[in-house]
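Take this structure first; my questions come after.
A single protein chain has been removed from this complex, and every other one stays in its place.
Naming follows writing order (A and B), and every chain is counted from residue 1.
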Amino acid sequence: MSHVFLYALVGVGLFTLGLYALIVHPHLLRKILAINVMGSGVFLMLVALGRRTPGTLPDPVPHAMAITGIVVAISATALALALMLRVQVETGRAELPEEPLE
Amino acid sequence: MPALIFDIHWQAIVILLPLAGAIACFLWPQRGVQLGLISALGIVACVAALGWQVLELGAQRYAVGGWGAPLGIDLYADGLSLLMLIVTAVVGLGISVYSSGYFNQDRARHFWPLWMFLWAALNALFLSADIFNLYVSLELMGLAAVALVALTKGADALTGAMRYLLVSLLGSLFFLLGVALLYHSFGSVDIALLAERMEPSPAVWAAMGLMSAGLLLKTALFPLHFWLPPAHASAPAPVSALMSALVVKASFYILLRLWLEIFPLTNAALAQFLGLLGAAAVLWGGLQALRQTRLKLLIAYSTVAQIGYLFLAFPLASIIGWKGALYILLSHAAAKAAMFMAAGNILHFGGHDRIADLDRVVQRLPLSITAFALAGVSIMGLPPSGGFIGKWLLLEAAIRSAQWWWGIILILGGLLSAAWVFKVIGYAFTPAEVPHEARVVPATMEWAALAMALVAILLGLFTSWPLALMDIGLPFAGEGDG
Partner (left out) sequence: MQQSQPLKKTINPKPMTEGVKKQLLFRLLLVALLSLLATGLGYAVLSLPSSAPGLSELVAENLETSGVSNPVTAVLLNFRAYDTLLELGVLLLALLGVWSFGAVPERRESFPGPVLDTLSRLLVPLLILVAGYLLWVGAHAPGGAFQAGSVLGAAGVLLLLAGWRPGARFVGLPLRITLVAGLGVFVIVSAVLILVGGRLLEYPPSFAATLILLIEAAATLSIGITLAALFIGGRPEAGPNN
């Protein structure tokens, strides 16, 4: 077991932490940030585990995947933030209406 | 001549063409409608050519960049992906024609590039043989879908779109974490290679759970359906049609590929669980649909129910069962597109979609109501229609595998659908207290709705061809003899 796994575990931690925040916080900005924290966890895990064999160069494919993922995350975040502002203009608050329990 | 056609890389072209269309529609928004319709026709022609190629030469693997898996990305077209491409092309063409009359100039210039991006994403998704590439196409599809839903301004649409966006991103992240685990377990993201190298391990179980959960959320299987009705109902009519007909099916398609190829269905308990959720979705969606007072919400809840049918095939796990589910998927795509289009016409005509105030709309919009009724026939599963064939195949699979109780769900679901279809049709004949403030509905919008409904009916009359397509490349071969 090397320190690589430590990073990967931190990634798992970030993922669940983000999931918790996403469920608990009603404010949309927090939800968007929570999604980003989750995403960072996934990217961290993806990149960290690419360097498991000691003494070799890290695997470039997960790096490329993480870059792709980051660009997707930026795009999604920008869209979400713009949508959040529209929701706030339209409803007066940046929260989703309460879910009627079924 | 055929040899020449078979040499062309149609798989690449059906992805590049909508992308080029999106760019063109974005650059010249004044010509958006024309450019969009030309692209739509082009895509349909190219999908037809790809279909011919696959029919003649069998399933096609295409190594993008010439590298081949695992280094590069592969595209793969077998009967299953071809069928999805064809249904996307048919419904997409209908929606394009409908939209050319639906949107005003201001909204049209946003609609067309977004719709072309969505089409590109769908084609890319159905052709991809690489799970990381599937993640990218999923995101492309999700963001396009969210922006399209938000084209209707107003609180309902915006909050619906916002919730949809969060759900969609969450689902994608679950999927991506699964992809990461699979890549680091087997050193590849190619579906065929993963299937070859697959051996059970905790990481594989985790990946399977994460990816399935993410995709179930995106497919809106009960009880993860909470986001679907508001998003689908508040979107503009052609967008609602796109969402219900195609977008939710895309994540189901990925789920199907994963379960059939990467994670072989050895876990019977999990399959039974998915079947139970499907059954619950059929009943719950049907009951909720019956309770709605707004037409578009009603249709959206019926989508929740119809998604449930697709999951009844998991516990049956036989070739006939899969074919039945796929047949329901195809006919639901056409029928639900027709229904949302008809609802859009009614909304355009009368300015509202309150079911109780439909006010003899049958006299004013006979074509749209006919389309609604014909689509209803397929949704209920009455012969002759695609919905009937799908349910029949599922029933046969249920009886053959001695799990007759799933048959009861099929029948109950059909009765519930019948109840709400007749309720709507009934109100369409009844005069209401508030008369309509009538606006003229363009003929293209009426005929597009009718054409989609006829596709759903014709699927019940010409069954051999779609069923034969499903056998190309034997996508269901791993699933016993049925």
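Before moving on, here are some points about what is shown:
Everything below uses one rule, namely that a residue touches a chain if its C-beta (ideal position, glycine included) is under 8 Å from a C-beta of that chain, and two chains touch if they have at least 3 such contacts.
Here the structure is a predicted model, which means the values were calculated and not measured.
Just so you know, the chain we are not showing touches A, B across the whole complex. For the chain missing from the display, the contacting residue among B:G51, B:P230 or B:P475 is B:P230, taking the whole complex into account. Seen across the whole complex, the unshown chain contacts subunit A at 1-2, 5, 8-9, 12-13, 15-16, 19-20, 23-24, 45, 49-54, 56-65, 67-68, 70-72, 74-76, 78-79, 81-83, 85-86, 89, 91-93, 97, 100, 102.
Looking at subunit B, the residues touching the absent chain are 9, 11-13, 16, 19-20, 22-23, 26-27, 29-30, 62-67, 70-73, 75, 109-110, 113-114, 117, 120-121, 124, 132-133, 136-137, 139-140, 143-144, 146-147, 150-151, 155-156, 159, 177, 181, 183-188, 201-203, 205-207, 229-230, 233-234, 288, 291-292, 294, 297.
Quick note on the criterion: only the chains that are shown with their structure count from here on.
Subunit A and subunit B, compared by their mean Cα positions, are separated by 27 Å. Residues 132, 135-136, 139, 143, 146-147, 150, 153-155, 158-159, 161-163, 165-166, 169-170, 173, 176-177, 180, 183-184, 223, 226 of subunit B are the ones touching subunit A in the complex.
Those residues of subunit A whose C-beta lies close enough to touch subunit B in the complex are 15, 19, 22, 28, 31-32, 35, 38-39, 42, 45-46, 49-50, 52, 61-62, 65, 68-69, 72, 75-76, 79-80, 83-84, 86-87, 90-91, 96-97, 99, 102.
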